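Can you read through this structure? Questions will come right after.
Every protein chain of the complex appears in place save one, which is left out.
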Amino acid sequence: MMAILLDGVVLGLQLAVLGVGISLVFGLSGVLDLAYGAKIVAAAVVGSELLAADVVPWMALATVVVVAAGLSLAVDRTVLAPVHRRVGEARVVLSLLVTLAVAFVLDGIVVSTRPLAALTLVVGGAPVEVLGVTMRRGSLLAAGVALAALVVAFVLLQGTRLGRAIRCVIQDVEGAQLCGIEPGRVRTVVVLLSGVLAGLVAITQGLAASVGTADGFDLTILAVVVAVVGGLGRVGGAAIAGVILGVVHALATATLGASGTWVVLLLAAVVTILVRPEGVVGPGGWRLWRHRAPGSAPSGEMVP
Amino acid sequence: MTGPSLARPEGLVRGYLPVVVAIALLAAVPLVVGDSRYLVSVATLMVVLVCYGIGFNVVFGGTGQLLLSIGALAAVAAYTSALLGGELGWPLAVTLPVGVLGAAAGGAALSWVSVRRRLDTIFFGVVTLTASLVVHNLLLGRRELTGGETGLLVEGGSGTALRDPVTGYYVLLGLLAVGLAGHRAIQRSALGWAFRAIRDDAEAAELAGVDVARTKVTAAALGSGLVGAAGALYAHVDGFISPTTFAFATVDVRVIVVVVLGGLGTLLGPLVGAVAVSVLDELLRPLGQLRLAAYGAILLALFLGLPRGVVPTWATAWWRLRPRTPRGAHPDPAPSEAPDRSA
Partner (left out) sequence: MLQVRELCAGYGQLPVLDRVDLQVADGEVVALIGANGAGKTTLLRTIAGLHPATSGDVLLEGSSLRGRSAASIARRGLRLVPSDRRLFPELSVREHLLLGAHPHRVGREDLRTVTELFPRLAERWGQRAGTLSGGEQQMVALGRALVGRPTLLVLDEPTTGLAPPLAAELYLAVERLGERTGVTVLVAEQQLPRVLALADHGVVLEHGRVRRRGSAAALRDDPEVRRAYLGVG
């Protein structure tokens, strides 16, 4: 039982990073990035190519993060620019379709050029005993990286002026402008942050298991499920939901098998939407996305 | 185009002319490619895709519900009718309608739940997407029943004319004719007016007396029914189905491309889109896996360049170019159909 729990927490921390990454961007601009998983995979493949070419590991990994961040920014500035000019429902629909198309492009390129690539990071050393359970060093390192990423993200968002500015833009774009905060600049920072987190997911997944070219869609779905259960746009909620769902995943895999686990996770998302759309985690976490009154635009609306 | 149609004979002919022309053109296809089994099967798949597209178009283009469960709904109908025929030995005449009803009920249920819970587009999209994935996983998991990944041989219709490629094509074309005519009829009716009202502004529509909830669920039921019919018929024409046949990546993704390319909410959009996609599919086949990337690139170019799709863009162009006639009853709805309201 303890083994399952620990496995669940290790996975959960990674899911938390995944959820935070996608939730941040959604909270800011109402864009649900269906290409999130594809970016992770693309960055991972670049990493695996570099490692295969005998590049120093820490440089290869740093490149993974940079590639993910760069991709995120590039997509946001080019293809998503028209999306940001729209408002309300039109923006939501267009963003879903555009990010889906980006996912095709990235996935297609990756699968056709390097179909067998996978980022697998092997960490040397004997397994470690934690709370009576033998754990691979890779898994522990993955959990550690994920935890560190979450802590840094939270310190940034809660404790710094930049973080405060980000939270402002997320909660009320106009109010932020009236305080002298440029939403465009904040958006750049958030997109980069989300990209960095994506790169870190590639790394942690590579440490704990491996990231292959077929994993893009699955990663995106996982990210969406975590974000939904945590409350779309609620970054704090996404983090907590990630950990919870990680444990659920571990429990389900042990009892129901692979496809049963997927069904459980997906149903968790559906049930959340139907029963408590603001997220399973209590109202104590920050509500970055105001569930809007019918007819009004989402709070992520940008004045052109 | 206002309210229930006072169908004058000319109005009827002019109104359905596009449908007739389209079906006539498609009916001629086997005459051209009838010799090649392969091409006939490609054409059949294309017709199925158009049916899916019309269904999606009615639901999303008509009432703005992002129904990402097209493949799943087709699978529900196909597997239900196949299994009822195979396991219980029921005749086609029974299993097919049951399958269609199952799909219609599924779509209506999804819509009803979202209307009751006041789900917005994203949530509805997520719910339908997860429903689609759940169905997919169930089909894979319940191996004893569905054959899992290896698929299912469909007994119904085997040994009959249905399995002849050309006949099968015409049967599905018949369904397409029903679908097109049906969509046309809706467009010209009070229901179609309600669709347009909802698409423009759901609240205003509500205030104007449109029962938004009922309209949405009706649209979902009709669209899903057509999708189910196409899926179930195809299963019996082809004789073999597997979860991949109806997977999100196989069906829904294509349908989105088709409908967006052709023009959301328009009558002939799915047809134009499906022809384009099928042709592209064949042309891009040598690219192998890069095909997916090519689709993505095309979609992006479309969304950003021609956001309303081919048909409305051409319709607008034609509208501007041709001389104004006194009673210009334009066959395609006016170019204000697209969801993009900032244009």
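A and B are the chain letters, set down in written order, and residue numbers restart from 1 in every chain.
Here is the rule we go by: contacts are C-beta pairs under 8 Å (C-beta built on N, C-alpha and C of every residue); 3 or more make two chains touch, one makes a residue touch a chain.
Note that the structure is predicted; figures quoted are calculated from it, not measured.
Partners of the chain left out, restricted to shown chains and counted across the full complex, are A. In the complete assembly, the contact with the undisplayed chain comes from A:L178, out of A:L178, A:A258 or A:V271.
In the complete complex, the hidden chain is touched by one of A:R167, A:R187 or A:H249, namely A:R167. By the touch rule set out above, subunit A reaches the unshown chain at residues 161, 164-165, 167-168, 171-172, 174-183, 286-288, 290, 303.
Just so we're on the same page, only the chains that are shown with their structure count from here on.
Averaging Cα coordinates per chain places subunit A and subunit B 33 Å apart.
Residues 32, 79, 82, 85-90, 92-94, 96-98, 100-109, 111-112, 115, 217, 221, 224-225, 228, 232, 257, 259-260, 262-263, 266-267, 269-270, 273-274, 277, 294-295 of subunit A touch subunit B in their complex.
On subunit B, the positions that touch subunit A within their shared complex are 64, 66, 113, 117-123, 125-127, 129-131, 133-134, 137-138, 140-141, 202-203, 249, 253, 256, 260, 287-297, 299-300, 303-304, 307, 339-342.
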